[in-house]
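I'd like to ask some things about the structure below.
What you see is the complex with one protein chain gone and the rest in place.
We call the chains A, B and C, going by the order they appear; numbering starts again at 1 in every chain.
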Amino acid sequence: MIAPEQYPVLIVTVPLLSAFLINLIGMVDKRLCYPASLLALGASLAAALAVAARVAATGTIHYHVGNWPPPFGIEYVIDHLNALVLVVVAGVALVAAIASKRSVEQDFPDKRAQFYTLFVLLTTGLLGMTITGDAFNLYVLMEISALTNYSLIAMGGNRALVGGFNYIIIGTIGACFYLLGVGHLYIMTGSLNMADLLQLLPALFHTKAVLVGAILMLLGAWIKMAFFPLHGWLPNAYTYAPSATSTLVAPLMTKVSVYIMIRVLFSVFGAYYVFTVLPVKGLVVWLAVAAIVGGSIFALAQQDFKRMLTYLIVAEVGYMVGGVWLANQWGITGAILHIVNDAVMTLCLFLFCGIVVHKTRGHRLENLRGLFRRMPVTMAAFAVGALSMIGVPPTAGFFSKWYLILGGIDAHQWGFVAALLFSSLVNAVLFFRVFEIAYFEPAEEVHGHGAAVAIDEAPLSMLLPLVAVAIGLIVLGLYSTSLVSTFIQYAVPAGI
Amino acid sequence: MIWQFDFIILALALICAVASISLKDLLSAAIVFGAYSFVMCLLWTEMGAVDVAFTEAAVGAGVSTVFFLAAVLHTSRQVKPRRHGRFFYKFIGAAAALAIGGVLLAASADFPTWGDPASPASIHVSPHYIINTIPDTAVPNVVTSVLADYRGFDTMFETSVIFVAGLAVLAILGRFGRRTRDEAPAEFAAVPVAGQSPIIQAACRIMVPFMQLFALYVLAHGHHSPGGGFQGGVILAASFILIAISYDLRAMIGRLRERWNMVFASLGVMIYAGTGALCLLLGANFLDYSVLHRILPATSPIMARSHGMLAVEVGVCFTVMAVMVLIYVNIASHGKSDKGL
Amino acid sequence: MAMAEIFAKYNYWIYITLMMIGLYAMIAKGNLAKKIIGMSIFQTAIIVFYVSIGAKKGGATIPIIAHGHEGAEHVVRAIDYVNPLPHVLMLTAIVVGVATLGVALAIAMSIYERYGSMEEEEILERIRE
Partner (left out) sequence: METVVSIKPLLASLVSLAAVVPIVLSGKRPNLREAWTFGAGLVKLALVASMLPVVLAGNQIEYTLWQFLPGVAIAFRVDAMGLLFALVSSTLWIATSAYSIGYMRGLDEHSQTRYFAFFAVALSSTIGVAFAANLFTLYIFYELLSLATYPLVTHHQDEEARRSGRKYLTFILGTSIGLVLPAMLIVYSLTGTLDFNQPGLLAGAPSKAVVVVLLLMLVLGFAKAGIMPMHAWLPAAMVAPTPVSALLHAVAVVKVGVFSIFRVLTGVFGVHLLRSLDLGNLVAVLASVTILTASLIALSQDGLKRRLAFSTIGQLSYIVLGAALLTPKGMTGGLLHIAMHAFGKITLFFCAGAIFVATGRKNISEMVGIGRRMPVTMTAFLIGAMSVIGIPPTGGFISKWYLVLGTLEAHQIPLLVVLLSSSLLNAAYFMPVFYRAFFCTPEESQFEAGVVAEAPIWCVVPLVFSACCSVALFFYPQPFLHLAELAVQHILGG
């Protein structure tokens, strides 16, 4: 019925259309919103998988929306890089949606329709940002995902409101910087299409306007991904967000922003400009080092489990940005692989966090007491995620770290290598501290010894996704080679 | 373009901007900010951006200001004097502003001269639209054809942004669960009709139908003159907001229920995305309206594009109208829909 | 610098100034409403920038193609009309602006309802309590 050539646009439009339907359905019966969202996200994932398979088989796909040829119309370009990211985004969103059922029922039973509509729209925004080949279209979708994100966070009430407000202010600055950067390129070239810009820009590489455009777009992406020292908004916004929200945005928001940075750098400016003309190469790597070290140290200082995780996100962003600016094959491969791995790892941790919040009504470290006895399966799955964050083989986290460190050695960026190792060690300390609390300290309600703690596992709708993701982490680790050879190696710009 | 005129407008804009952020009285600040938006409209009209100016007049100077006023009335009207000045933030703010300003200034040295007809932006992509809009789409207003067709995909998401805003305001402010199936809770019925001036009420009652008629004209005539879905939708919304302001919220909700509002908002975007999907089902690319000639009687592919654009503009109008009213209602009633402004 | 050159780019300078005002307000102001006003100014500054890109001197008019009379062939020249593309982009930006404004106001009002203040310091104090 619908030709395979149309699949790229389905990835985005199916969830978009479904979102409005979900909103209408919710007026009839709130209970239908959940299955409808799963259906929509599942369809999107299926389309993304089909497109990824086609990209792997035949190479880059171009899709002209409205049948207008670029640069006059808007074009979707799916190459090896975003085919992969699309699958990750759609997959993570689906898993997060599956797990959201009980949290949503607990947190805002009356706003389920609004929640799921915004949830699906946020995913749409992220998918659209990933798939597009047009610099301005990217901005519009960035705003969709941002606005949905603000409101999903603010739905948490109380402190989430304050976090959400700060996020709006800073997020708007970020988006505006990006838009301004696009404006600088537009005034100099007259085009908004990325491929067209890549053709037109080399003649203008010497101008300050292009330089400023690049810096503004980078700053915009960095604010959106919470790259040190622009990370101030993230911990508050994510810590106090409702669990169902943070499960979706924590794994995806920063990762998609990193993708956008990579996309803008290599598909608009080109590797030559980024690594040879831009005078910031060393600086960025050192900023990444600061992000990794700073994020890790702040994470150490937290007494709140979820907040600790948010600082880890800040550190992980440093991994990816640093990896890209190592400017070699290993580093960029590692950064892209880490987008995938970190999305899944963060998903695992936040799924766990969602379970903790659901079960204990809190996310401080003391809420974790005695969980090894109470929820052995949940804890086992969490342990896999934690080990992946530490970078223990054969979990996924180890392999991207492997590439990144190799890249650091190759580029003689010893500070970056040291920061990666430092962060692994800090993660080990952090997570074993968590394990200790969950393993050694009895839950509060149990007094005295010998009182057997009844096993009280998480509801299946939360447990199954978590276990699946934990297994996925190991599978992803074992298949990281094929991921690199099928997708990532083509995504690394040639000639570096 | 008369540069003296430009200068006056720009100077006014600067004054309004500085005033609106430095006034201690938030109500005044909001009103000055409305004036700022209006000055902006003048500036853009003067630069030939009539559609932008139109939208800004309706959105920026119109509903935004009303939103602001409503919000300020519900919160605190005064900026409180501080015990300790925010020196740190002031310093950061000033440093960031100066740094960005300096960088931008440096970049502007490389820009082509303002208004240069030979600048890259004027000769690369945009001439294509100007020259081909009539042969491609039979729509003389290039802004409309680019908005709804060449870059119609952007606009679809832009409409979604509006929808998101409405939904978000509802999700954040809305009180659910307390209300029964209908919007009218017990206390709602108890609120007496606010005693506004009868002159204003009478005037508004006369104005509203004309406003709505004008809105429809703006929507329908967007192909040929400045205007279109956005502007039409905002004017429609303004007519409802006017009722709310001159009478009270209850009077307006009586005419446009919140539930229907949400349906309209969803429906609008669905019309847009649905038109795109229809093209897809007919075997063309998403939003390739030309394929609609197969189902529209006696229509060439070119005219089909024109009709397709009209369809999506209607969708845009629905959503914008519904969402603007929704936002206003929720802000003005603090989510309770039971009080007037 | 010659007078003509100064005037050649004054639009860009104004947008930069507006932008700086907006950015400063967003960071330095402690009142949430003021931050929101700053945000709106910041966004309009960008609109000024884009619209300025689209301007054409030398007789260009608004981008609505003049109809030829009664089927008379009419040659459309790009130079006669200002650049419509930035206008389209900025319609989007205005809409995004009002959407952001709505959400920001909604959040600010919820904050006021919860913490009883629109001042950042006071809110933080009340959170600490």
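Methods note: a residue touches a chain if its C-beta (ideal position, glycine included) is under 8 Å from a C-beta of that chain, and two chains touch if they have at least 3 such contacts.
Note that this is a predicted model, so its numbers are computed, not measured.
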If you put the missing chain back into the full complex, which of the shown chains would it touch?
A
Looking at A:Cys353, A:Val417 or A:Leu473, which makes contact with the chain not pictured?
A:Val417
From the list A:Val9, A:Leu45, A:Ala146 or A:Ile405, which touches the chain that is not on show?
A:Ile405
Return the single residue from A:Pro202, A:Gly362 or A:Pro394 that touches the missing chain.
A:Pro394
List the residues of chain A that touch the chain left out of this view.
387, 390-394, 399, 402, 405-406, 409-410, 417, 421, 424-425, 428, 432, 436, 439-440, 478, 480-481
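As a convention for this text, only the chains that are shown with their structure count from here on.
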Of A-B and A-C, pair with higher C-beta contact tally:
A-B
For chain A versus chain C, what separation do you get between their C-alpha means, in angstrom?
29
Which residues does chain A have that touch at least 2 chains other than itself?
136, 140, 143, 147, 150-151, 154, 161, 180, 186-187, 192
The positions of chain C in contact with two or more other chains are 19, 23, 26, 53, 85-86, 89, 92, 96, 99-100, 103, 106-108, 110
Please give the residue numbers of chain C that touch chain A in the complex, ascending.
19, 23, 26, 32, 35, 39, 42-43, 46, 49-50, 53, 85-86, 89, 92-93, 96, 99-100, 103-104, 106-108, 110-111, 114-115, 123-124, 127
List the residues on chain B that touch chain C in their complex, please.
1, 3, 6-7, 10, 13-14, 17-18, 20-21, 26, 29-30, 33, 36-37, 40, 43-44, 47-52, 55-56, 59-60, 63-64, 67-68, 71-72, 74-76, 79-80, 82-84, 86, 89-90, 92-94, 96-98, 100-101, 104-105, 108, 111, 113-117, 119, 121-123, 125-127, 129-131, 133-134, 140-143, 146-147, 151, 154-155, 158, 161-162, 164-166, 168-169, 172-173, 224-226, 230, 320, 327, 330-331, 334
Of all residues in chain A, which touch chain B in the complex?
1-3, 6, 9, 13, 16-17, 19-21, 23-24, 27, 63-68, 71-74, 109-111, 114-115, 117-118, 121, 124, 128, 136-137, 140-141, 143-144, 147-148, 150-151, 154-155, 161, 180, 184, 186-192, 196, 200, 207-213, 215
